[in-house]
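Only a single protein chain was left out; the remaining protein chains are all shown in position.
Let's look at chain A:
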């Protein structure tokens, strides 16, 4: 592999890539979300009709994906703060990344039913 193709690889670079990708995704969602919420100034019907799309199975699944992106960005952001402000942060940055990944996996597993319950109950009753 020619030098320059990969910056440094491993935990440091890939967490930076993931932080950047999730950040951009969240920013574009934020635009859409402020616009859809602004419909409360138009009429209750206009707002409720756009919220109905948030309750469709595909968009409900995208909410779970958005939560995954936000949760990673939040946890890894705290790690970045620790790397910058904690004297031992740079030394433990790898351990902190795997802690972030571990906490993320546990919280995402816990959020699976609560976030997708609307779709699951529509499909399977209850």
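Note that in this section contacts are C-beta pairs under 8 Å (C-beta built on N, C-alpha and C of every residue); 3 or more make two chains touch, one makes a residue touch a chain; residues count from 1.
Definition applied: contacts and distances are computed from a predicted model.
Student: Since a chain is absent, check the UniProt entry for it and pick the matching name: "Monovalent cation/H+ antiporter subunit A", "WD40-like Beta Propeller Repeat", "Permease prefix domain 1-containing protein" or "Succinate dehydrogenase hydrophobic membrane anchor subunit".
Tutor: Hidden chain identified via UniProt as "Succinate dehydrogenase hydrophobic membrane anchor subunit".
Student: In terms of residues, what is the contact footprint of the unshown chain on chain A?
Tutor: 2-4, 7, 20, 23-24, 26-27, 30-31, 34-35, 37-38, 40-41, 43-44, 47-48, 51, 54-55, 60, 63, 67, 70-71, 74, 77-78, 80-81, 84-85, 111, 114-118, 121
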